[in-house]
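In this view, the complex is presented without one of its protein chains, the others remaining in place.
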Amino acid sequence: MTDTVSSAAPIKTRSWRDRIDLPVVTAFGCIVLILIVGSIYSPSFLSPEYLLQQLKVGAFLGIIATGMMLVILLGQIDLSVPWTITMGAMMASAATAYGVAGEWAAIPFGVFCGLLIGLINGVAVAYLRIPSMIITLAVNAVAQGLMVAYSGGFSPRDSASAAMKFVGAQSTLGVPHAVIVWIVVGGLAIFLLTRTTFGRAVYGIGNRESAAYLSGVPTQRVVVAAFALCGALAAFGGVLLAGYAGKAAQSMGDAYLLPAIAAVVLGGTSILGGRGNYLGTVAGAILITLLQSILSVMQIAEFGRQIIYGVIIVGMLLLYGRDKGMR
Amino acid sequence: MNEWRFWFNGQRGTLLALAIFVLMFALYLANHPAIVNNGFTVQGVGNVVQTAANKGILLALIAMAQTFVVLTAGIDLSVGMIFVLCNVVASYVVVTNLGAAWGFDLGPVAGPAIGVVLVLLVGLACGAINGAIVIFGRLQPIVATIATSAVFFGLALWMRPQPGSTPEFAKALGKAMLTKFGGIVPASMVFLLVIVLLLWIPYRRSVLGRATYAVGSSESAAYMSGMPVRRAKFLAYVWSGFFSGLGGLYLTFVTSSGQADQAAAGTYTLNSIAAVVLGGVSLFGGRGSAIGAIFGALAFLTIKDLMFVLNVDPLWQPLLQGVILLIAVSIGSARLFQVRNRLELFG
Partner (left out) sequence: MPIDQPLFRMEGISKRYGGVRALEKAELTVERGKVHAILGENGAGKSTLIKVMAGVVAPDEGRMLLDGAEVTFASPSAANAAGIVCVFQELSLIPELSVADNIVVSNPPRRLGMIDRRAQRRLAEEALARAGGGDIHPATPIRDLPLSRRQMVEIAKALARRPRVLILDEATSALASSDVEAVFGVIRRLREEGVALLYISHRMHEIAELADTCTVFRNGRNVATYEAGTRTDAEVVELMIGREYHNVFPPRPALAADARPPVLETRNLAWPPRLNGVSLSVRAGEVVGLGGLDGQGQRELLLALFGVLRGTSGQVLIDGRPVAINSPRQAKADGIGMALIPEDRKTEGLMLPMSVRDNLSFAALSRFSRGGVIDRPAERRAIDEMIRLLAIKTDGIGVPAGSLSGGNQQKLVIAKWLMRRPRIILLNDPTRGIDVGTKQELYQLLRTLADEGAAIILYSTDYDELIGCCDKVLVMYDGAVRRTLTGSEITERALVGSALNIDGGEADAARPAVA
C-alpha cells in the first residue's frame, strides 16, 4: 500500500481456477449423476441411442434457451417466447402450402416472423423503456391473438415442409440433424459472446447500462439486436419442433418458457444480467431434458414429476445461484 | 393547494386506473344486452354488476397478492399456482361435515369456518416457502417462484388429478359470498372493501408496510436506516400467498369445485402482472398501491367483457385484447420523450 513498486510486477493472467465456472461444473456434474442413477434403474440409459435421442429433444430447448440467455444477460426477460415459437412453427408450415417456392421459403419465413416479434420487443424495451417483463407479456398476447385469428383457434392442417422435417426429425449416421444445428448455433453463440464487440456490449449493458452508454456503446441498438435474435431463435426452435412433430400445434410453445428460463439460470447465468457462460446454458438444457425424461421413464406420476422438478431446481440454485449477502 | 399536489402526485397511478375502469365499465353497461333491451333498471344493472364483480374479485385478489411482492421490487410468478392449489384444497375442506371421516363432525357452521382457515393457512404456508427461499436462500424471485409453482402444481395435481367437487361442499357459504345486497351491491365487492379497510390500509400505514415500500425503492438505504428489511420482504411473500389463497377460496365459491388447472394458473399469474401495471404499481418497486392494482384488475377484465358485448368476433378478441394491453403499457412510456438528460433513462 505504501509504495508503488508492486505495479511494476508482471500483470497476472487468469489462472485455470478462474476460468472454471462453479455453476457449469455443478450442472455437468448433475447430468452425470442423473445418468448414473438412471443406469442403475436401466442400463439402456447409457446407450448411444438413448443419449442421442435426449440430445435431440434437448436441442430444441437449447436453441430456444440460447436466445433467452442473450436477453437475460442484458438483465431483461422475454416472456413472449411461447407464442413466438408457435408463430414460427405455424408460419413456416403455412408457407409450405405455397408450392415449391413456399417449401424453400418455409424455414426462413418462420424465423423472419420471430425476428419481427423480437424487434417489437427490443424497440419497446430499448427506446420506449417499457419493462421487458410487461412488454413481452403483451407482445405474447398479441402473437397469440394473431395466431388464434389466423388458425381459427384450431391446430392448422398445414404440415411441415420436407426441409423442416429433414432438420427437425431426421438423422445422418445416427446423429440427429437437430443436434448438429444446435452445435452450430451454440458455437456461433459462444463466438458472439466472447469474441465480438457485440458480446462485450451485452455483458456491459447487463452490468451497468449507464456506464455502457457513457462509454459510447450504442446500447439501444444492442438491446434491439439481442431481442431480435431471441425472437428469431425462438421461432427457429418452433420451426424445428414443427419439423419434428410433422406440423404446428396450438400452444405448442407454452411448455418451453419456464424450462428455457430454468436452463439458462441453472447454467449459472445471473437473472439480473451481466454474468453467465454459454456452456452453462448447454448444461442446463441437457439437465432439464434428462430430468424430464428420467422421471417419465421411471413412471413417476405427473404430480410427483412436477414436485421433484421444482425441488431440484430450487436445490441446485441454493447450491450456487445465491446472491451475495449484504453483511 | 400545495398539500393536495403532493397527495395527487402520490396517487396518480391509482386515480388513473380508477378513471380507466369507470370509463370502461360505463361503456360496458351501456352496451350490455340486458341494459340495452330493458333500460337502466336496478335489477338489470344489479345483475350485470354482480356478474362482473364475482369474476373481478378473483383477479383483484391475485393482483393484490402480486402488489405486495412487486412493491418490494420482486415478482411472484407462483400466485396463479397458489390460487389453484388453494382452490383444490378448498374443494376438500370447505365442507359442511369437516372431520366426519375422522369421527368428529364439526357441523355446517364450524366446519366451513375451520375449512376456510385451513385454506388460508395453506396460502400462507406457500407464501412463507417462497419468502424463505427468496430471503433466506437468497435466490432471485423470478426463478424461485417459477420453481415453487411447479411444486405447488404437483401438490394440486396429486389431490385433484381430475376436476371434481365434494357433495358436502358448503354451497350456502359460497352463495352468501356471491350474493348482492339491496339488489345492486355485490357481496364480493363489499368483501373486497372490508379486506382493503381491515388489511391493506393498516398495513400500508404500519412500520412494516413502510419498510415494504422502502425496500422496493432502495434496499441498501432501507438497511442503512435500520429498517426491518428482511422481515418486510418475507412478509410481502407471505401476504402474497395469503391473498392468492383468498383468491383460490373465492374461486371455489364461484365454481363449487376444484381443479388442478395449469392453464388457469398461468393466465392468472400473467394477468396479475398486467393488472398491477395498469394499476400504477411500478415493477421497479416502491411505488403504487394495492387499491390501484384492484382497479387495474377490474379494468383489465372489463376490457374483455366490453369486447364481448360489442360483438367482436371471438377469434379476434385475443388479438384485440393483446393490442389494448400493449397500448396501455406503452402509454406510460410517453414521458420518456420529455426526458432531457439521457442518463436519467437508466434510472
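Going by the order they are written in, the chains are A and B; count residues from 1 in each one.
Definition applied: contacts are C-beta pairs under 8 Å (C-beta built on N, C-alpha and C of every residue); 3 or more make two chains touch, one makes a residue touch a chain.
Because the structure is a prediction, the values reported are computed rather than measured.
Chemist: Decide which residue listed in A:G204, A:G238, A:G284 or A:G310 touches the omitted chain of the complex.
Modeler: Candidates A:G204, A:G238, A:G284 or A:G310; residue touching the omitted chain: A:G204.
Chemist: Out of B:V36, B:A172 or B:V207, which is the one that touches the chain we can't see?
Modeler: Of these options, the touching residue for the absent chain is B:V207.
Chemist: Counting contacts across the full complex, list the positions on subunit B that touch the omitted chain.
Modeler: Subunit B touches the chain not shown through residues 2-3, 6, 9-10, 202, 205-207, 210, 213-214, 216-218, 220-227, 285-287, 339-343.
Chemist: State which residues belonging to subunit A touch the missing partner chain.
Modeler: 1-2, 4, 6-8, 11-14, 18, 195-198, 200, 203-204, 207-208, 210-218, 274-275, 327
Criterion: only the chains that are shown with their structure count from here on.
Chemist: Between subunit A and subunit B, what is the gap in Å from one C-alpha centre to the other?
Modeler: 31
Chemist: Using the touch definition from the top, list the residues of subunit B that touch subunit A in their complex.
Modeler: Against subunit A, the touching part of subunit B is residues 75, 133, 137-140, 142-144, 146-158, 161, 220, 223, 266, 270, 273-274, 277, 283-284, 314-323, 325-326, 329-330, 332-333, 336, 342-343, 345-346.
Chemist: In the complex of these two chains, what residues of subunit A are touching subunit B?
Modeler: Spelled out, the residues of subunit A in touch with subunit B are 77, 79, 124, 128-131, 133-135, 137-146, 148-149, 152-153, 209-210, 213-214, 254, 258, 261-262, 265, 270-272, 301-311, 313-314, 317-318, 321-326.
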